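Worksheet for the structure shown next.
Just one protein chain is left out here, and the rest sit where they should.
For chain A:
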Amino acid sequence: MADPDLDFTTGESGASATYPMQCSALRKNGYVVLKGRPCKIVEMSTSKTGKHGHAKVNLVGIDIFTNKKYEDMCPSTHNMDVPSIKRIDYQLVNINENYMSLMSDNGDIREDLRVPENEVGKEIEAKFDAGEEFMVTVISAMGEECAVATKVLASK
């Protein structure tokens, strides 16, 4: 898939959401698409039926956005789709009606992401209410985006 003549200047557009990888090349704590969802691999084991059977890989993954658990199985020589994961840090500027105002490196502001309804979201709200300045890490994969962590403000 990787084309040696790939033009690296095109930026966001043209990059595919997933790319294939041989099942046996997957690793625990890596990523894989299970039942259509981008997941982090939490368990991976190989087994075969009988001594002379073909190896199958059993995967258990957690949806990186919903935290739901998914399982799947794949013959080890087949390919599976791996999601392209992007992580970007933004500085939190404001929270308005449960939406975050995030400033990127180049000063652009985006306000299209909600404060997530989980521990991370609570952390974001708490820190914001306390008047702290901090970064928010946003993960994006397969067309979805979500804030997943807070970070210490990067020194400019």
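Here is the rule we use: a contact is a pair of C-beta atoms (placed from the backbone, for glycine too) under 8 Å apart; a residue touches a chain by one contact, two chains touch by 3 or more; residues count from 1.
Just so we're on the same page, contacts and distances are computed from a predicted model.
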Identity of the absent chain, which is to be given by its UniProt protein name, from "Protein MAK16 homolog", "28S ribosomal protein S2, mitochondrial-like", "Elongator complex protein 6" or "Exportin-4": "Exportin-4"
Given the contact definition stated above, which residue among A:K35, A:K68 or A:R87 touches the chain not shown here? A:R87
Positions on chain A where the hidden chain makes contact: 1-2, 4, 6, 8-9, 11, 15-16, 19-22, 24-25, 29-30, 45-55, 77, 79, 84-89, 137
